[in-house]
Structure formats: C-alpha cells, structure tokens
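Excluded from the complex is one protein chain; the other protein chains are retained at their positions.
What follows is subunit A.
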Amino acid sequence: MEEMKTIYQVEGKLCKDFIGQISYTVCLDQTYGELDIEFSFGPQHFRPEDVTPELKQRLLDYCKKEYGMEEGTPEEWEDAVYHGMKTEIHTMATLNDTFIGNIHRQLTTRHMHFTATEATEGCIPQSTIEGVLKVTILVFSVLLDNTNYLLTVRAR
C-alpha cells in the first residue's frame, strides 16, 4: 500500500493561560480514501520547578475563595492540584463545514483517522474525503508559556 502523503504540517507555541481556538483550513487537492490528523503537544503537566511558592499561594487563595476549600496538607495539594492540573487541548475537524469528529481524550499525541468504513472513537467514517478540511485546536487550559504543538494532516 502506498505511503500516506503529508498534506499539511504546522507547529506552534501557546502562551500560558490562553483560552480559545486555532483553526487550520486545508483545501484537499483530490479525493482521498483515508485521512489521518495527528496532533501532539507538551508539556502537559507542571515540572517540580514550576510549582513556585507564588503559584502555590495563588492556587490556595483561589480554591479557598471559589470552592470554600480549607487548606489541606502539602501532600494533598500536591496530588489534587499540582499533579492534577494539566494543559488541556481538544481537537475537532469538519469537512466541507460538516462535523466529522472530536477528540476529547487528553492524549499528548492523538490521531483522528478516517476511512469510508472506520474512524477513531469520537470521529465519524467518511465515504468521500474531498473538499475543505478544517482542523480546530480547542485550547481549554495552558499551564506554561512556550507550550509546543505540532499538527500533521496526512492522506492517501
């Protein structure tokens, strides 16, 4: 079987606390039988050195104010907050303005794969892959500046 052809590739950086989406529109040059959209990003979690006293205090103050949470032990906070917090990005695709899939699972590398009969969970099989593909990166939360991402669209 022939190799999948890379139709589009882009990389970028996200800044801390960005919320919103970035869309990439790809005009497919021909009709394809198979499409793969790969997205990866990182880092997803704080490194130990990122959890500064200032950040800890900010989070403590926020959780007390918003959720009425009393101060837990440092270990509880470590588990519940610093380890639990994550850069969260979803990916969504449309073909000719029709929804064809969304990946909600928080994988740092994920694929949205389509053929006429099968598709990755969250996605819908496509009998005809042609026209205008739009891939949207939905950014819910970014923990750190310079969070890298890479998007690749392949087809055959």
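Annotations for the structure displayed:
In this section, a residue touches a chain if its C-beta (ideal position, glycine included) is under 8 Å from a C-beta of that chain, and two chains touch if they have at least 3 such contacts; residues count from 1.
Operating definition for what follows: contacts and distances are computed from a predicted model.
Among the names given as "ABC transporter permease", "M1 family aminopeptidase", "Putative ABC transport system ATP-binding protein" or "PHP domain-containing protein", UniProt records the absent chain under the name "PHP domain-containing protein". Residue A:92 is the one among A:14, A:92 or A:129 that touches the chain not shown. If you put the missing chain back, the residues of subunit A touching it would be 19-21, 59, 62-63, 66-68, 80-81, 84-85, 88, 90, 92, 98-99, 101-102, 104-106, 119, 121-124, 136, 138, 140-141.
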